[in-house]
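Take a look at this one; I'll ask things after.
One protein chain is absent from this view; the other protein chains keep their places.
Order as written gives the chain letters A, B and C; numbering starts at 1 within each chain.
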C-alpha cells in the first residue's frame, strides 16, 4: 500500500463523559489538566467506532504518543455535567495523525475546542513509523 | 494606576519537579495530561518568587482560570526524572496573563515547550476583571 | 423523623467503567490511587439509582467528605478493561454512611474490594450533621 503523504479526513464521532468529583478543582470547575483524559477517551472511542482497537495496536507494537496538544476554553464545566465531545479525525500526514475536538455541555453550548497530533512510533525501535495498514484501510473505506 | 493595554515582560524563574509513579502511563512516559499540573506549579512558584501568593489572590476574590493551553512534546519524561521547568511571564494584556514554559530533563535536554494564558475573573460576578494592582506593581518593579 | 442510630442496609447497584490510558502506570496496571475515583463514581451512581443526586445534596448545603477508605488489591486491571463495580450501601450510623465495593474484570474475576465511610457535613458550619431526610426516606423505602 502506498501511503499518500497527506490523507485528509472528515470522520466524526461523539461520546458522552460524566464529570467526576475528583476532576473538579476548588473553583468548582473541571481542572484544565483533566480535559486531556477526556480527549484521549474521545479519540480512542472514535477509533473503536472505525473498528480499530488502540489497545490492540499497542500490543501489535505501535505506540501513539502525543506530539502537540492545544485547547481553548470558552466556558467551564462543572461536577456531574454530562459533556458531549465531538471528535474529528482530521488527517494523517506522514507518521502523524491529527484529531479535533469540540466539547459541549448539557445546554448544547460549546465549552471548549482542542486539537491533538500524535506520532506513530515503533515500540521496539522507538522511532516514528507509518500508520498501520489496518487503520489506513478503515479510514479510507 | 493606569493599566497599560499590554505589558510586555520577561521575568524568568525555574523550578524542579520529580516525576511521580502515578504520573507515568503504560508506555512508561509521563502521561501527556499530567504536564498541565507541572505548568500550574511552575507558574504559581513564579508568582511566589515575585512575592505574589496565588492562594491569597483567590481569597481576595480574583480567580485565574486557564483560557488557552498549548504544548509541544519533543521527548518523553520518565519515572523519577527530576525535571527543570523554566517559566516566563510573557505579558499581561487586558484581563489576561501569558506564561511560557520550557521543560528540561536531567541531561539538560529540552523535552517540551508550552504556553498558557489565563483570565483574571472576579469571583463574585464571574466576569473578567483587571489584574490586581499588587501583581502589576510587583511585575513592573 | 427519628433517626435510628444505625440503619443497616443492603442496597446493591452495579456500574461499568472503562479504564483510561492515563489511569495506567508504567507497570501497565491501573495506578492504585485511581480506584478512589472509580469508587466515587460508583457510589454517586448508586445514589442516583435511588433517586438521590449527590450534586443536588451539595447544592442544598450538605457535603460528604470521605472519613475512611480501605482497599485490598487481588489482581491488577489493565488499559481498556471494562470493569464492573458492585456497590453496596452498607449502613448509615449517626452522621456517617458506609459503602462497600467489589470490582470485577471482564472475565468476571474479583480484582479488588474496598470500603469507604463518609461524613455528612453542614456546608456552612463545617460540622457533622444528620443525613438529609430525603436520602433516609429513599433508603428505607
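One rule holds in what follows: a residue touches a chain if its C-beta (ideal position, glycine included) is under 8 Å from a C-beta of that chain, and two chains touch if they have at least 3 such contacts.
All values derive from a computational prediction rather than experimental measurement.
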item	value
For the chain not depicted, the shown chains it touches	A, B, C
Candidate in contact with the missing chain, chosen from C:13, C:37 or C:122	C:37
Contact with the hidden chain (one of A:79, A:99 or A:120)	A:79
Selected residue (touches chain absent from view) among C:29, C:79 or C:120	C:29
Residue numbers in chain B that touch the chain omitted from display	18, 20-23, 36-37, 40-41, 44, 53-55, 58, 79-80
Interface with the undisplayed chain - residues on chain C	26-27, 29, 31-37, 40, 58, 63, 65-73, 76
Chain A, residues in touch with the chain not shown (by the definition above)	21-22, 24-28, 31-34, 78-79
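In this section, only the chains that are shown with their structure count from here on.
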item	value
Distance from chain C to chain A - Cα centre to Cα centre, in angstrom	29
Averaged-CA centre spacing for the pair chain B and chain A, given as whole angstrom	24
Chain centre separation (chain B, chain C; CA means) in Å	34
Residues of chain A engaged with two or more neighbouring chains	36-37, 40, 58
